[in-house]
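In what follows, a single structure is set out as structure tokens and then discussed.
Incomplete set of chains, arranged as in the complex.
Letters A and B name the chains as they come in the text, with residue numbers starting at 1 for each one.
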Amino acid sequence: MTLDEILSAFKSGQFDADRTGQMIRSTFFQDLGHSTLDNDRRRRNGAGEVIYGEHKTTAQILDLVTAMVDRGDNVLVTRTCEAVFDAVVKIVKQAEFHEQARLITCRVRPVTPASGTIAVVTAGTSDRGVAEEAALTAEFYGNPVARISDVGVAGIHRLLARLDVLREARVLIVVAGMEGALPSAVGGLVDKPVIAVPTSVGYGASFGGIAALLGMLNSCASGVSVVNIDNGFGAGYLASMMNRL
Amino acid sequence: MTLDEILSAFKSGQFDADRTGQMIRSTFFQDLGHSTLDNDRRRRNGAGEVIYGEHKTTAQILDLVTAMVDRGDNVLVTRTCEAVFDAVVKIVKQAEFHEQARLITCRVRPVTPASGTIAVVTAGTSDRGVAEEAALTAEFYGNPVARISDVGVAGIHRLLARLDVLREARVLIVVAGMEGALPSAVGGLVDKPVIAVPTSVGYGASFGGIAALLGMLNSCASGVSVVNIDNGFGAGYLASMMNRL
């Protein structure tokens, strides 16, 4: 029942005040034992729930995928692995596995394509796993993506040579480990928002991505904001949200 | 000998001053070589010792379980595994293993049930291992427990819909990883003490639970206190102590 229907039922006397209160509350979610499905999320946030694969059993993931596909939703599973995919593809033929990004996507209905392009720029080859998570997430939500790889600040000419691609993008995701300096350099070259993604790539005093994270938070370029270390999904999702503004 | 008996023996001349001093000291514990049993603990703390399973060999745990069951005590073993359980159940038939919570319980005598309810609330599915450790510990000490799962602040309606359950509880345990914001939200909705349990669930800048721990210590809601990261047992034990005030 929608909120309108509940209020109608109350007005007509079908529901008393108690029942009405209960019904209003229950519109928004469904208790499935191990999880509480947020049925209202698409209305509030513009996109359905995503399955975070880490710490979940294959059985739990299958339950969730099935439920979502049954509702006719496209499904995105993050931080997962091939073993889970093998189970998922048996029940959803359209499932695809993206190894480097550790994502499963199930497209069961078309997505309205976005017009602007999202650029995904990486500082080094080792950052590509996180970058692919971002790029594939953006594509999952219907955004065209331009990939520029291995253009860190120690060879700044490689970056400058792609200025045209950078400047054509409507939103930029910049992925870097080690000192995390690339978002500052990119942010200084464009007039569009830059989403900086620190990665845990590095050794010694990189401290699992802390050096890159701090570098990005202290960026001297304006227009740069930061997401969690290795959070490619978050960057891709946010970029899509911006691109559709 | 009790303290009274020792003093009597001294007064009657049976013990001299030296002996009396020694005896007073020895009432309180028993040296078992690898461990020092705290025989006085139930009198002081209202509950017997609990076996912390980590870093102990199966043989050591069996010794301790046997000794406690022989005294007629219920036994709780925390942070243990199925291999230890297989050994324990051979000597204590009543033993049960709780896999998700990594607990062994042996109930050899009844516990006086408490009247009030303890609510155990989790932010996400991944926090359930810690939450179950808390819930089962509370139940081990005779408290009714209400479980509410997967109601993190990013879908706040799911939490609000359970207000009746939250407000019926006498004590609340709130378990959360990542940003650890749920205790603040719950603490703002109830007039009962909230025990916040940060978990090590998360990645990147969650730093194994530090982000959640700091979030909970800085809670803007009053009535919230915090235990160690992943310390489900401590939360359950403390909640039971409060519930029986």
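Simple rule for what comes next: a residue touches a chain if its C-beta (ideal position, glycine included) is under 8 Å from a C-beta of that chain, and two chains touch if they have at least 3 such contacts.
Computed from a prediction, not measured in an experiment: that's the story for all the values here.
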Assembly copy number, counted for this structure file with 2 shown: 8
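Just so we're on the same page, only the chains that are shown with their structure count from here on.
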Centre distance in Å when chain A and chain B are each reduced to the mean of their C-alpha atoms: 38
Chain A contact footprint on chain B (complex, rising order): 125-126, 128, 149-151, 155, 157-158, 160-161, 201, 203-206
Chain B partner contacts - residues on chain A that touch it in the complex: 25-26, 28-29, 33-36, 38, 40-41, 52, 54-56, 60, 198, 200, 209-210, 213, 228-231
